[in-house]
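Here the complex is missing a single protein chain, while all its other protein chains stay put.
Letters A and B mark the chains as written, and numbering starts fresh at 1 in each.
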Amino acid sequence: MKTIIKYTGAAVVALSAAVYAAGPAAAADALTIVSWGGAYTKSQVEAYHKPFTAKTGTPINSEDYNGGLAQVRAQVEAGNVTWNLVDVELSDAIRGCDEGILEPIDHSILPAAPDGTPATEDFIENTLTECAVGEIVWSTVFAFDASKYPDAKPTAIGDLFDTAKFPGKRGLRKSPKVNLEWALMADGVPLEQVYEVLGTPEGVDRAFAKLDTIKDDVIWWEAGAQPPQMLADGEVSIASAYNGRLFNAIFTEKKPFEIIWDGQVWDLDLWVIPKGAKNMEATLDFVKFSTDTQRLADQSKWISYGPVRKSSFPLVAEDMQPHMPTAPDNFKTALQNDYEFWADHTDELNERFAAWLAK
Amino acid sequence: MAQVEASGPMLDAAGVPLKASLARAERRNRLKALGLVFPLLAFILITFVYPIALMVFRGVDNPTVSTILPKTAEILRAWDGNGLPGDEAFVSLAGEFAFASKERTLGKVATRLNYELAGSRSLVTKSGRKLKKLEAPTKEDLVEIDKRWSQPETWSVLKRLAEPYTFAYYLAAIDKTYDVDGTVVDQPESRQIYVALFMRTLWVSLLITGLCVLLAYPIAYLMAILPTKTSNLLMIMVLLPFWTSLLVRTSSWIVLLQTEGVLNDILVWTGIIGEDGRIQMIYNMTGTVVAMVHILLPFMVLPLFSVMKTISPTYMRAAKSLGATPARAFWTVYFPQTVPGIGAGSILVFILAIGYYITPALVGGRTGQLISNFIAYHMQQSLNWGLAAALGGILLAGVLALYWIYNRLVGIDNMKLG
Partner (left out) sequence: MATALPPYVGPLGKAWHYGFRFICALIFLFLILPILVIIPLSFNAEPYFTFSEGMLAFEPEAYSTRWYKDIIDNEQWLFSIKNSFIVAFFATFLATGLGTLAALGLSRSHLPGRSAIMGILISPMIVPLIISAAGMYFFYSGVCIPPEWSFGMLEEKACLTQSFPGVILAHAALGTPFVVITVTATLVGFDHSLTRASASLGATPTTTFFKIIVPLILPGVISGGLFAFITSFDEVVVVLFISGFEQRTVPRQMWAGIREQISPTILAVATMLILFSVALMTVLELLRRRNDRLRGVQET
């Protein structure tokens, strides 16, 4: 018995030492950069993270989330901020800044365009805000599995809600954003009046009533990587998705999906820094590096999202142009996500949406 | 007795009265036992019990307004709550809003107010943003920024928030709220979800418990009547799932049940359903129930088996030899003896089921969500921590009551593992 104890003791000591030595390298200077996962994060890793680490030696931990300000707010309120930089939608960037959970970013530190145009003029409208620096233009569209509809194919936003004509499960994002807009569009509200109608209680009721018509046919997704997967698994026939994810599924993985650009809702993604984040200097270095003209253009090699710098446009590869949300053919019936509307109404509509789902 | 008294108290070897010496030994033993238990007890109290008590307390804690807007809170607490408060409340609020806006602490007030009064986040942030720019804001400035500041409703909510403690979260957890006068009323129809959700959780847990009894009883019985060698082999089939990671089991149900999954493929292949008729068996309540029954079944089989193992087969034989049919012998002789096992297993399965989170979250879809999923939602998504704490407090009370019953009926010592 003594020997067993002796060996156990020795093993414990040896293992503890090994664990200590082999434990995750306490990379105090590593940056934790949070984004939307899957193909999108991969495009950022290839275009931003790898060259940045190669240049500065700063390692980057890439973490995934599904959007929203909840985790940032939780970290700031708990006083334990471990994220350095987060990729958010415009309405969240505005809202987070108002709430004081994001650090203001000085725009003058951003590098000028190669021709000398200062950054503040080079970035397109709304992509530089008090607390955020823009990266890309992206869009929520919907797509269908062509093998499921050999005859008539869905073409317009109304078809998403037409389960009689196009049977099959729908995959939609588990969020009121975009779904409410689409519901109104499908219900006949003209594009330019969508947010006006949605701003009234009757408009919200009307949107939810339209969603009610397909409620039992919807499987809800949270992560951007899910909808292409759900289409591929045959779990749904039509799904809303971020256009870049669909591009990857269709062109890289050769899936038989078709994108419908009608009623696309486009938005911006921006970098923000949670209030009280550590390692500010390296973080700002990364922001400068990743949003320069070349890097933004590089990202479009990996995913079909448009850069937000005017000087990056000409650098985007020609064969990528037609897949961008902003390509003229795709942009005809596009709606811009109204960041002011969502900055003001996100909480109440989220709550209403959660209650609606639970019913 | 008399003799002992006559000859004085009994003494031990050292000449100390035996009674005292025994009492001392007893005390020493008691201290020793306590000393052994103490480290773990302290550990559990500090790292487990205290944090949970703290969380439940959050369900009544209401510090935001009284710490960020201290002066206004004081004025509002003194106010009688009829109509609108005096001008000093407006001025103090405007001043403290401007200050908090500069300090970037106003966001918390906005969030807090928004839980009580939907849509008031923008009211607070907007007012803060504009007040910040004014020199000495007055009541008129405030009303001009947003007319909601002239409505009694806004102020009555603020007065409630000025109290350091609140029942609002617990009321919200049972679909109730305060109205302008401070009386408790039902939430608007579109926001009533939690009572239904608690009922759904109870109902699903009962269903799962029932299914577990139904499935566990035959196999536990079979294992109890078979020779030990065979039953040991069968036991492996119960213990392997028991020991396998929860996530492994959940993912295998996804693989089996999804639309293009193994089960649907088999059904299509055998011609029971057509290619178009694939059944939706997952991402709904069916998925939750099937996966949870599978996960919790061993917790029912093990106690049932250990009870059945102790029932001597001679009872059944005696009943039969006295002329009872096998069914009657089983029902009147065997079954009553297994009731303690059913009870123990049922309470355990029920307790585990009503607090389940992972499986409903992964395979429950929209309709298969239970109360735990909403606690997680309010913890991580809506960040309404007070409501999460209140929902958690109610769930915890239920679980602890069941735990107490379990302890009384079965005794926690008799819990069988593996």
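The rule is simple: a contact is a pair of C-beta atoms (placed from the backbone, for glycine too) under 8 Å apart; a residue touches a chain by one contact, two chains touch by 3 or more.
Note that the structure is predicted; figures quoted are calculated from it, not measured.
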>> For the full complex, can you list every visible chain touched by the one that's not shown?
In response: A, B
>> Can you tell me which of B:S252, B:Q337 or B:T367 touches the chain that was removed from the display?
In response: B:S252
> Hey, which of B:L41, B:V184, B:M199 or B:L409 is the one touching the hidden chain?
Replying inline: B:L41
>> Using the touch definition from the top, which of B:I219, B:M292 or B:A344 touches the missing chain?
In response: B:I219
>> List every residue of chain A that touches the chain not included in the displayed model.
In response: 1-2, 4-5, 12, 15-16, 19, 22-24, 28, 32, 37-38, 61, 63-64, 78-80, 82, 222-223, 225-226, 229, 233, 278
> In the whole complex, what residues of chain B lie against the chain that is missing from view?
Replying inline: 26, 29-30, 32-41, 43-45, 47-55, 58, 215, 218-219, 222, 225-227, 230, 234, 236-241, 243-256, 258, 260-262, 265, 294, 297-298, 326, 351, 354-358, 362, 372, 375-376, 379-380, 385, 388-389, 392, 395-396, 399-400, 403-404, 407, 412-413, 415, 417-418
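The criterion applied here is as follows: only the chains that are shown with their structure count from here on.
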> Across the complex, what residues on chain B touch chain A?
Replying inline: 103-108, 110-111, 114, 118-119, 121-122, 125, 129, 190-193, 196-197, 258-260, 280, 283, 365-366, 369, 374, 377, 380-383
>> So in the complex, the part of chain A that touches chain B is made up of which residues?
In response: 68, 70-71, 73-74, 77, 98-101, 169, 218-220, 233-235, 275, 343-345, 347-348, 350-352, 354-359
